[in-house]
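Complex shown without one protein chain; remaining protein chains in place.
On to chain A.
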Amino acid sequence: MALHEALIALQTGCSGLLTLKQDDPHFKKRFPTIPYIHQGELEILDRLTQIGRHYRTLDEYVQNILKNKTSGLYILSFAFELRSILQSYLHCLSQLEHECLQNTSLTLSHLTVALTDYTLLFPALVSLINTLQSTGYRGCQILDIIRRSTLDGNTILSSTIKKLLCACHRILIKQITSILTQGQIYDEYGEFFIGLNNNINVEAMGMTTPSISRMTSTVASRSHSPDRERQSVLQTPQPNSLITPGYSQYQLIPEMLPSYIPLQLADKILFIGESWLLLKNNDDDDNDRKFLLLNPIDYDEQNHLVQQQLYALTLSDDLNMFELERIIEHARIDLSLTLRNLFVDRFHLIDELEQIRGFYLIERGELYTLFVNRTNQLLLNTKKSTNAIENDINEVFKQCLNDLHLETILTNADKFKFKLNFPHSDTTAQEISGARRLLSRTQGLTDNSNTPFDFWSCGWANLSIQYRVKYPMKAFFSENCKQRYNDIFHLLIILRYVQNELNSLWLAFKNKNKNSLIWHLRNSMSFFIDNFQYYIQIDVLEYKYQQLIRSILSSTDFQQIKHLHELFLADIQTHSFMLLSTAYQSIKNILSICVSFCLTIKQQENTINNLDENILRQFGKEFNDEIRLLFGILGMVQKHNALPHLGVFLTRLDFNRFLTNNNGSFGEF
């Protein structure tokens, strides 16, 4: 009788005699005494009922999951594994029932002993699913929770939960295999730690940040997106399960990443995924794709190997992280080498860099000298961007290329376009006021009542290059890189413009040598500009560029090449003080002082003898003040040895120790 009741209770959590109150597992409601059952046996019955109750909970959970298909693969797999545990429990029960029928003298204790394992196991499992349910975690997130439960001294408990974990890992490995061998994410429910980046980034549209941040903008553009992205992934499961998007649309979702998978490893997987996308890209260019199809590397064989190795991983209870890392690193190295060869040998990465150097980094100086000469008035008078002006500029540039017979050298000219990106007026108000103060003072002294000219709002200060990167180079030149190139270009082109203005002043005054103050001031400015330009273009840019090319040629790892390239850009920005806002502001001020000096003098070219000497002295004073400030800042930076190349610049500026001996000034004006 008691046995029978017990067996029912074990399956359902209640029987005629025994019921547990539905909403409170600790409150037992049963007949306080049943005449033919010993009090001790009742206690045992209670315990058995508790097991049955747990079973019910677990079973309901499993049924729920299996019925409701939206909970995701990980939980599904978890539920399947859980069901098999429950089934073994049921199997165990039916065996006990069989025994009971055969041997009626069996006691309740026999049942308890036979089910010892489950008395331990079930509560743990119940608390696990409670955690899962209450946190609402899904996908890769549950891995961490399950794994934490495996860390238990009880071997039965830990080994059972390991089995559950293992089931989930099978899904994980499958997803990893998919991305590793095909670059596809098989992820119907948005559970994987790599997801799609479907907010096609703002910067891709060629939008640049307004000019203040423009000159200092560096990295960071990626960091803001994942949060938003994750949410969208979480809320709306991707409708299409197999996604092969364009390059660089995968991204890491940090929240989904289990804590025991190192970020580095995840990055590697991400890289491999992106590389595959790249290799099998279905982007715009058909020619290039055919090109790829000709690629002789046998990916199938390689993939097969990776698949086998990864499958082997799922067979053991414990996920062998070392092995996983080894496999992934291996795959990464193979792929990276392939990509490196592809990019360097087939897609002529070096040539591409040469082109970029030609356009962005002003390597063909004569081209930009001519361009600046031909457009200096046009861009100076441009205050807002219109298509017509942009077209004009691009036409002039094309003409320059043509006139210099550079079409055969800068062959990618059609990919580069000049753009004028004027900041919205309110964002630069602050910046302008500084320059305006400076200019209005000098202009105020003259009788000229023109509105104060602000260099930073003219075309020269807002010129940028739009570079249409074609597949497959997109993999190499991210939007972020392009922005950095533009930041560098911004400085270089302004330098060139200012230099050109100073030189044309030389030409204009070569036969009018009356006022030597103009000459000395021009000379000092020119000295600074020339040396700064040499420092940036040769000491920093050319030097770093040669280094980059050398290391690209000697490297066998595409990822490393990419990294080196980013490092190259960061280095240039650091060394041209773009990241040192005080110094950079000072340089900008110097540049605008030089420009307004040139423009003021030019304006008065014909009446130059009547020019108030005080205006010149004012220019001289302001120029000197900024130089002194800059020299001071750089001197401090130099003391801390923060920039290895800074010494080069300071040596040039202070070669005859004039600055040192004159307290950082360029002369008495």
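The working rule: a residue touches a chain if its C-beta (ideal position, glycine included) is under 8 Å from a C-beta of that chain, and two chains touch if they have at least 3 such contacts; residues count from 1.
The criterion applied here is as follows: contacts and distances are computed from a predicted model.
K.L.:
Name the absent chain as its UniProt record does, using one of the following: "tRNA-splicing endonuclease subunit Sen2", "Nicotinamide-nucleotide adenylyltransferase", "Tubulin gamma chain" or "66 kDa stress protein".
P.N.:
"Tubulin gamma chain"
K.L.:
Check each of A:Y467, A:Y485 or A:F509 against the chain that is not shown and name the one that touches it.
P.N.:
A:F509
K.L.:
In the complete assembly, which of A:S526, A:Q559 or A:S592 touches the absent chain?
P.N.:
A:S526
K.L.:
Against the chain that's been left off, what residues of chain A make contact? List them.
P.N.:
Listed in rising order, the touching residues are 362-366, 369-370, 373, 400, 403-405, 408-409, 499, 502-504, 506-511, 513-517, 519-520, 523-524, 526-528, 530-531, 533-534, 537-539, 541-543, 546, 648, 651-656, 658-659, 666-668.
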